Structure formats: structure tokens, C-alpha cells
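Missing here: one protein chain of the complex. Every other protein chain is in place.
Every chain is named by a letter (A and B) in the order it is written, and numbering of its residues begins at 1.
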Amino acid sequence: MSAPIDGPGIRFDKIDKRYGGLYALRRVSLEIANGECVVLAGRNGSGKTTLLRIAARLVRPTSGTVTFSGEVGSDASRPAPVGFVAHATMVYDELSAEENLLLFGRLLAVRSIAARVAEMLSGLGIYERRGSLVRTFSRGMRQRVAIARALLHQPSVLLLDEPATGLDSVSVAWLARTLKQLRDSGCTMLMSLHGESEISALATRAIRLDAGAIAADSAAGASLRSILSFNATP
Amino acid sequence: MTQDAIAGALVLLLLGADAYASFFVAPTEATMGPIQRIFYLHVGSAWTGLTCFLICFIANLLYVFRRRPRWDWLGVASAEVGLAFTTVVLVTGPIWAHPVWGIWWTWDARLTSTFVLWLLYVSYLLLRTLIEEPDRRALFSALFGIFAFLDVPLVFGAIRWWRTQHPQPVIMGGPGSGLQPTMRWVLLFSWVALLGLMTLLLRHRYRLEAMRGELQMIEREVEGA
Partner (left out) sequence: MSLISNATVLFGKELRTEFRSRELLTTTVVFVLMVVVLFSFTFDPSSTESRRFAPGLLWLAFLFAASLMLQPCFLREQTNDTLSALRLSVSDPFAIFLAKLAANTLFLLITELLMLPVFSILFNIPVGSVVGSLVLVFFLGSLGISVTGTALSAISAQARMRELLLPILLLPLLTPVLIASTEATAALLDPAPAFRRDWIGFLAVFDIVFLTALWLFGEYLLEE
């Protein structure tokens, strides 16, 4: 995976999100360069999930736009060219791991789908269980299927919303390794995390959100470590 | 405040004039007698109700495409006022039918269609009570409102066709019974008077909803702080 274009990977332009009178996000403007690995820190309710879901074009902002490099203008009607991992697995329990990946692969028109799916399943260590229904998997294994789903079409942008929640230490280590590989191959990453861990150590940049606005940005001089450690109490 | 009083007085005047016209100006109908005079209220309310639902439809479309809260407020106001007028239609129908036919309900095409219309907009209001988050409530009730309004001509059409194949007594006179010119004028005047009442009710209901909406926004802002 290479970063083909030199320029901002994701641009948030004056993003506002209101729910009734409540501002989940207040005029958030942010530019994330290609290949950056950005960690979003902040308390619960500070707007991290909202920002990620707006980036994924799952939530419509009240005002403002999100643009990805390579797109001309912000075309909110097209799905975002991203991989998205959240707390929910976003895969079908009643289908097998292989069936799930084949389904999403076909929808995304992934080339040589069968080979790609086989490659991902073995890379994630679930090739033997590929025919079993996801419903029979442990939390850790489900998360692997979820990540496979997100990476199927080799997105150059990966969005992760607290991806380590509920994972045991073995799975967290595996996740950290996988994300490191992705980062090193040029994938732009934006993720929200709770506390410090092997995963937060991958960050090249950290941003703290507070009450829907950017409170600190390591790219603007704030200390990356202090942002991440501040995050330790959720 | 005085603007409201003047508007209210004007509408009252119109309605009073309408009542006078219905009872004294319009000639007595040959076959049905004095009870037929309720026709002016019945048909006038039906047209006014449909006008309200048209306003609701437009407000729904505007909300989906513009997302401004005022269109949601107009939507719920017009649905409620429309429902009130539709209820008048459903009540005056039997009131008329009973002295003339001796029965309360005949599943007459227009009345039946009005009943379904009534059910549709009751569902719209019911849906609104079951979604708490205001933006979500506005969007999804607007979408349902759009589907419901698109259904209205299909409902009226289907029921009328169905009734021409299984005829029943028609409550307010079928296509054959002509309207004398004076009657036509009184009917039109009735409609204008009721439209005046509709506008007044809409304004008040809209304002109430606007205040409620703004209060809710302030509440949430305070809660969030």
C-alpha cells in the first residue's frame, strides 16, 4: 500500500454537528497528511466517535465538509474511500467469516476476490475457521474479521473507533503489529483510543478533543506524549 | 398581541358570516331538507383538511432537503390541524346520514377515503411520539409524511373505483345531483372562512411548536454543559 498523492489525506473543513441544542462537534477544522498515524484522545462524549463517523460519511455533519485526497470536491453522496473499524463488528453473525468477506469484497468490486479473501484470512490467522459462522467466534476473532472487512479493498485511509475495546492482550499485540505494518506501508490512519498502549505508541500525531473542539494538537506544538497520557483516565 | 386579536376577530366574523349564509342564504335542498346544510361545513372541512395535508407534504419535502427545524414545526402543526378538520368531516357525515337514511355510516366512497386519510395522519403523529431524538424524529416523520401523501390520491382513487362497482348510498349527493349557483357560492365562501380558521390555528400551533423546539434546544445545551 503506497501513498500515491502528496497532499492532505483527509481534510475536515469547519465541521459542526448538532443534536438538537447539543454541539457534538464545534467548527472542527483539521488536515491530516497522507501517511500520518493520528490518535484522537479525549473523554467520553468529547466527539471522537462523531468525528470518525462523519469522516466515514455515516453521519451527515450539520455544516462543513470532509474531503479525501484524490477526490474533487467533497462528494458526500459517494461512500468514503476508507476502511472503518468500530466497536460493533459490522459483520453478519449468521454467515461464515469467508462468506462475510466474499460478500463485502464483491460489493466493493475487489479484484481477484477469492485469492484476496484467502490471503487475508490466513494473514489474520483465521483461515482454519473460515467456514464457521461468525456467531461462534470469540470477541478477539470477531475483531479480526472486522479488520479484514475494513482492509479488504486496500483503502489508503483507515478509521478506527476504539478498536482495542474488549480485546485480550494477545489480540491487542496482534492488532498493534498489524497496524504498524499498515502505517509503515503508507496507510493514513485516524483512530480514537482509550489510554496508552502498544497501539497508541504507533502515533505520529495526537489530537485531544474536548467538548467537540480541538483542545490540543501535537502538530501545533503540544507534546504528543502528554496528550496520550492525559487520555489515560477515560 | 393585538395582531392576534384582530386576526381572531376577523376569522370569527368570517365564520359567523358563513354560518349565516349556510342557514339563511342557501336555499333548502329539495329532497333532504334542512339537515343538508351541514354539507357546507362537511365539504369545506374536507377541502381544508386536504389543504393542510398538502402544506404538510411541502413542509416534509423542505425538511428533508433543507433540514431547518421550522419545516418540522410546520409539518407537525399542519398535520394536527389537518387531522382536526378531517375529524369534523368524519363527524358531520353520520350526523347528516342518520336523519336522511336512518343509518350512521354507509361506507360511502369519500367518507371511507377520509377515514383512511385520518388513520394515515394519526400514524404520522403516533410515529413522532415514538422517536425521541429531535433531528431523527423530524427526518423520519417527514419521510413517512411524504410516503403517506403520495398514497392519498391512490387511496381515494381505489376506493372510488371500488365503490362504482359495489354501489352504496352516496352521502352528499352523487355526481348527478347538481349544485345550484347560490349553493356553490355558499360552499366556496364556507371554504374561504374555514381556510381563515385554518391559517389562524396553524399560526398558533406552529408558534407553540417553535417555542417547544427552542426550549428543548436550550435544555439540551444546559444539560451538555
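By our rule, a contact is a pair of C-beta atoms (placed from the backbone, for glycine too) under 8 Å apart; a residue touches a chain by one contact, two chains touch by 3 or more.
Because the structure is a prediction, the values reported are computed rather than measured.
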Key: Residue among A:V38, A:L51, A:A86 or A:M191 that touches the chain left out of view   = A:A86
Query = Of A:K14, A:R106 or A:R225, which one is in contact with the hidden chain?
reply = A:R106
Key: Contact residue for the chain not shown (choose from B:L126, B:L188 or B:V222)   = B:L126
Inquiry  = In the complete complex, the non-displayed chain touches which residues of chain B?
reply    = 64, 116, 119-120, 123, 126-127, 130-132, 136, 139-140, 143-144, 146-148, 150-151, 154-155, 157-159, 161-162, 165
Task = Name every residue on chain A in touch with the hidden partner chain.
result = 53, 56-60, 77-80, 82, 84, 86, 88-95, 99, 103-104, 106-109, 149
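By our rule, only the chains that are shown with their structure count from here on.
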Inter-chain centre distance, chain A versus chain B - centres from mean C-alpha coordinates, in Å = 50
Remark   = Given the complex, residues on chain B that touch chain A span 67, 133-135, 216-221, 223-224
Contact set on chain A toward chain B in their complex = 18-23, 62, 211
